[in-house]
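Can you keep this structure in mind? I'll have questions shortly.
What follows is an incomplete set of chains from the complex, kept in their original frame.
Chain IDs A and B follow the sequence of writing; residue 1 opens each chain.
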Amino acid sequence: MTTSPRWLRTAPGRTPRIEYGADYNPEQWPRDVWDDDVRAMRTAGVTIVSLAIFSWGRLEPAEGEYDFGWLDEVMDLLHAGGIAVDLATATASPPPWLTAKHPEILPVDHEGRTIWPGSRQHWRPTSPAFREHALRLVRQMAGRYGDHPALAAWHVSNELGCHNAYDYSDDAAAAFRVWLRRRYGELAALNAAWGTAFWSQHYSDWSQILPPRRAATHPNPTQQLDFTRFSSDALKDYLCAERDVLRELTPDVPVTTNFMIMGRLRPLDYADWAAEVDFVANDHYVQRTSRPFDELSFSANLTGNVAGGRPWFLMEHSTSAVNWQPINVPKKPGELERDSLTHVAHGADAVCFFQWRQSRAGAEKYHSAMVPHAGEDSAVFRRVTELGETLRRLAPVAGAGRTPARAAVLVDWDSAWAAELDSHPTNRLRYQQEALDWYSAFLDLGVRADVVPVRTGLSRYDLVVAPILYVVPEALRRRLEAYVRGGGHLVTTYFSGNVDEHDHLWPGAHPGALRDLLGIRIEEFAPLPDGDQVVLDNGSVGTLWTDMMEVADAGVEVLARYADGSPAVTRKAYTAGSAAYVSTRLGPDGLAPLLGDLLRRAGVESELPPGLRGRVELVVRGDFRFYVNRTDEPVDLTGVPGEALHGSAERLEPRGVGVLRGPA
Amino acid sequence: MTTSPRWLRTAPGRTPRIEYGADYNPEQWPRDVWDDDVRAMRTAGVTIVSLAIFSWGRLEPAEGEYDFGWLDEVMDLLHAGGIAVDLATATASPPPWLTAKHPEILPVDHEGRTIWPGSRQHWRPTSPAFREHALRLVRQMAGRYGDHPALAAWHVSNELGCHNAYDYSDDAAAAFRVWLRRRYGELAALNAAWGTAFWSQHYSDWSQILPPRRAATHPNPTQQLDFTRFSSDALKDYLCAERDVLRELTPDVPVTTNFMIMGRLRPLDYADWAAEVDFVANDHYVQRTSRPFDELSFSANLTGNVAGGRPWFLMEHSTSAVNWQPINVPKKPGELERDSLTHVAHGADAVCFFQWRQSRAGAEKYHSAMVPHAGEDSAVFRRVTELGETLRRLAPVAGAGRTPARAAVLVDWDSAWAAELDSHPTNRLRYQQEALDWYSAFLDLGVRADVVPVRTGLSRYDLVVAPILYVVPEALRRRLEAYVRGGGHLVTTYFSGNVDEHDHLWPGAHPGALRDLLGIRIEEFAPLPDGDQVVLDNGSVGTLWTDMMEVADAGVEVLARYADGSPAVTRKAYTAGSAAYVSTRLGPDGLAPLLGDLLRRAGVESELPPGLRGRVELVVRGDFRFYVNRTDEPVDLTGVPGEALHGSAERLEPRGVGVLRGPA
């Protein structure tokens, strides 16, 4: 990554701190509320707000007519209150006049249906008309506010791709062709890569190529995979277009946009995007899963590594319930702080919410905020104010680098996209769930692990888990081999190593690219029907997948077998390193003992006292050690070294977090 | 309501009676069947039929060419047989020549898909082309049959909105804009009401406004709510257009159309529509729910109150199975009579079916009828004939007003529409189910309750239940306050009182408009995940919803608490009245004891002997008391006063109905 080491533009001499704030939408409120807002922000400890995210309609009420007066006033008010501004370019949602004039801006979905206005983000990333109007606004914003003393950073658009990641319009088709020309050069190369000899799909002219729109049955898989890559790039390209205007006009103001690393891997390859922003920002919302806290930690961990270990900005999370899940449950006491500080532990130097004041109208009025409907005399606002105090106390942490772990979980967008395509052995496979399961096993064992993009250098890690590493181009195959031969311990799973970058199978038995490295040979995949399970001879239970596998190398040890005696888990030992393979889905409970064994052999041990392992997540930022109570019970910290910067050094409350300073 | 007190136009001096009949579709049968029809109608006791409902294609086989001869003959035949006619305007379904010539008549759904011909009701209420052709036919019908002696009433179209309630076409967009201009006057008012400062939705010209078509995510809630209101009004407007033609040409013939009050609240605000017809007609079909009889009684009760207590016309129900549910089960013995007489009990002075003779072809050939496929020698026709005799015996009831109860359940279309919008705390909330649960609790307690539209005067009721009264504009807030301060006992539930008529939250803690009246304060809503439940300290079990509530007034008594001691059910006592709040879904079994307690405090008692409560529904029309056996067991009526007009005064058969005359 080549990002420049930039953070917020702040007043000279300002001491580092953990920033605190929210999206602020003053245009939804009468003028007299604004003063009250600034007063209450100071009460809560707010240091920064994101402004003007959905203000296009208000700032440019008709084409080319601008109304900046109200925003000038808000900027001044905030500055007078000592509150910095992460100022949006205001392009997130086009106003009605624009889509009425240019309906060709509206996206078209996979079924050919137009995405109409009425909500937000109803624009094609590839639309020339949209880009023209949006960039003109960006230019206005930069010109007007570039020198404003409150301006700390630019916030490009908002959650790019949240709803418009895939567009199948004619604009998209045209841009897809340009992207493909750049990727393949010659049409023959595209025909080869897409395997168009199959099903008579040979292209004789670039103009014949289309997005994978609704088809009679399974569309070409490489066409699908390339369209996914293109779609990520199309939004990245738009991000760069706004950024370039901003850099031209305000070269000293850092630029960011809020990623959405959460839940399941989104359509956008943020590991690739990170190089385009001055610092990484992320939005994260807890969702109802079997292990919601582990997912939060996983996402924060990955965000920190996408950010290259540098400080990042938690741009949005929630003080309590959201409004967009089927059923939206409020946060329990302690959850707000635990969620926030887990992000800080993984490198966030800013903790922000959507939004400052809960709306009275619109589609997000039931989304919690820093100031709820009930006002300042409320449990939520009291917790918000306490959190502000806590973050002030944690100021010394700001800027501290994350201390890498000795183990890592690899995340690969290409594999996540390709492994879940249709026409596969099973459509039940879930890439991110397998990755999360391994991460949960690390947490259960009390062993720190970094969640890192596949392009990360592996040599720093003693053990690397690469779940469902389905796409293995030659270069990656070599990297993995070099890692193992260099003493690294690689662990991978079912449906890994099968295909190259074009989703073509490597020749011969599975798992093609990794067959020799792992010393195994798979003739057929044997996915399991729903409800079926297999019991291994070590007592663990597999679901989802099995392989018809045999050992093909004398150096392979079978760590677990299926009931018929065939190998289920294998490990090939090298001079120093090793390469292990797990052929079924074991889930966190089945993975934990297996991973424990593999870590022991790799010489990696927990840094936690035995009594804390599994109950507490440990994260280290330089001198600071974060102890996060994963449970709803209190935890005794006796024996843990260091002095408390936050919380007690003796005890963690249920869902509590302690931050200790000093040597381990 | 300002409806004129009109009923059927009948021959002078005819004695009042309960009308009996069906939809009659002679055009599906050869001429020789018609004579047989009239003969069999007389056997069955039929007094009236609805005619020509789907006859457009037959009456106007090509544009402007009319073929009335066959209908003339049917009208004459019926009149000769002493059977009156509720004559349709025949516009319910446009013929193929019309939609072939004017495809712009076809509705467009939310996804942009055209609704093609091939079934029925494939027309836009707002289509100028449709209206032109339809009204021309109405004019023809009125001119030709206005003076026919068989004509007793006009039947406008059929089940307006059954399939075409929502249309997202460009015609609809244009009409929506007209409706909005009328509602808001200034665009600024619309922008304020819709909260368009949110998500950059500010309109700078009326022409930019669209129906809430498929969007990227949650559309503007007020736009959705207004579009629902508009859609109800658009169909009402069409109803009025036909009615106005009829009133112009045949001022002495009453006009009706068949509403669809059943199952769940339909898209149409019938409380609002009722003022536009000369008498209310309704269609009702029993559906497979947990308590189908209770729903039937609820709907009949509501229909009677929508009709303002005046006689109404049961235009359609079924003699046995229908054909449009996934699985269509025939009626058990007794159900046909019980269903019919429950409608009569609640004020129906006409009992009609779809349809007279079961079709041999078409999409409704498996829908039961008065004359089934098996013919007159069949159980169904024998029951039909018995019912005809019963209705003759009940002639004295005709015209008797419904006797109001001392308690009521409020029904509010605005709340039903708005409470179930998306982007809410839970998408599991069902307005009508909560209302039905309360009604079932009344039935279980043996206490009569009226189901009344929210605009009904409340002062006549000692106790009013307002379930999920989500939308509370200022005027309603005042009415409710006046009701309680005037000695009324108000009971309301979770998700009530939160928003005004624009779906904007009332300021401050929930439940905004009702906070002070109830003396409570809610900081956060806490909906329950599927499968979760809470046990209250009174032993009842809540699902779906809970509130994080506190008592905010010394006059509030906590009637039940959650496990953590926080209040779940409260009651604030006033000098004479009270205001109670139930914060979770208790279901009929949990509501019955609670409601029993609230009724006792309000001084409302059951009018039934203890042994009949819950087993029998009592309905009163003046001197006539209907005892409806809700169970499949016989019920002993001993001790009940009055003489039997129908059934035994001593005993109700399983599913049986007794009608007794005389003082209670």
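In this text, contacts are C-beta pairs under 8 Å (C-beta built on N, C-alpha and C of every residue); 3 or more make two chains touch, one makes a residue touch a chain.
Just so you know, these numbers come straight off a predicted model, no measurement behind them.
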- prompt: Given 2 chains in view, how many copies does the entire assembly contain?
  reply: 3
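Keep this in mind: only the chains that are shown with their structure count from here on.
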- prompt: When the centre of a chain is set as the mean of its C-alpha atoms, what distance in Å lies between chain A and chain B?
  reply: 49
Query: Quick one: in the complex, what on chain A touches chain B?
result: 25, 27-28, 54-58, 61-62, 90, 92-97, 100, 107, 113-122, 162-164, 288, 320-321, 323-324, 326-330, 359-366, 368, 372-375, 378-380
Parts of chain B lying in touch with chain A, wherever the complex brings them together: 111-112, 194-205, 207-210, 212-223, 422-428, 502-505, 507-510, 521-530, 548
